[in-house]
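Everything below concerns the one structure shown next.
Left out: one protein chain. Kept in place: all the others.
Right after this comes chain A.
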């Protein structure tokens, strides 16, 4: 999967079209909003969405792992969609391929399973995390009022609307780097996008199929 290198606030990050950030210096892969178990949750309720979405999502995560070889993955919330179901069991087996990789979950509003389940999946749960001067939280709205660190967050599944001459328009998922807060695109294929209002100074990278483009 293609990526672009983004030098920002003294860090060098790779923004991947696979909807993740790789932080080489820390050997850290960052993703948001995996929503594992969403399709199973729908299917359990009698709504026949395709069952293979979780396989496809985790296959993409696996490709990112083999591409970057991270030691640690931070999920900025909504790793699981709802209560435990068989997609979660599928994840358990998938997880066993990478016992050496640390999974740190910054709990999101969808992460409602019992703590013991996360432990059994070898996932460490946190309300927030800090790595160097970067503060990880699911919903940036919840960040402490007095915070000097820059925030990396998820939650809103950001997208932008692009317009051009001749009344052209497009809507694409994006990485968004604002003044104090960055927002990652949602990882799962079973998510929509929420159109963001852009701050003047913000840096925005859209995901256009297999490419990441700065706009």
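Please note the rule applied: contacts are C-beta pairs under 8 Å (C-beta built on N, C-alpha and C of every residue); 3 or more make two chains touch, one makes a residue touch a chain; residues count from 1.
Keep this in mind: contacts and distances are computed from a predicted model.
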| For the chain that is missing from this picture, which UniProt protein name fits: "2-oxoisovalerate dehydrogenase subunit beta", "Multiple sugar transport system permease protein", "Ligase-associated DNA damage response DEXH box helicase" or "Amino acid ABC transporter membrane protein 1 (PAAT family)"? | "Ligase-associated DNA damage response DEXH box helicase"
| Listed residues A:9, A:124 or A:211, member touching the removed chain | A:211
| note | By the document's definition of touch, the residue of A:42, A:118 or A:135 touching the omitted chain is A:42
| message | In the whole complex, not just what's shown, which of A:75, A:160 or A:182 touches the removed chain? | response | A:160
| note | In the full complex, chain A touches the hidden chain through residues 38-53, 56, 81-82, 85-86, 89-90, 110, 160-170, 172, 189-192, 198, 204, 206, 208-209, 211, 213, 215
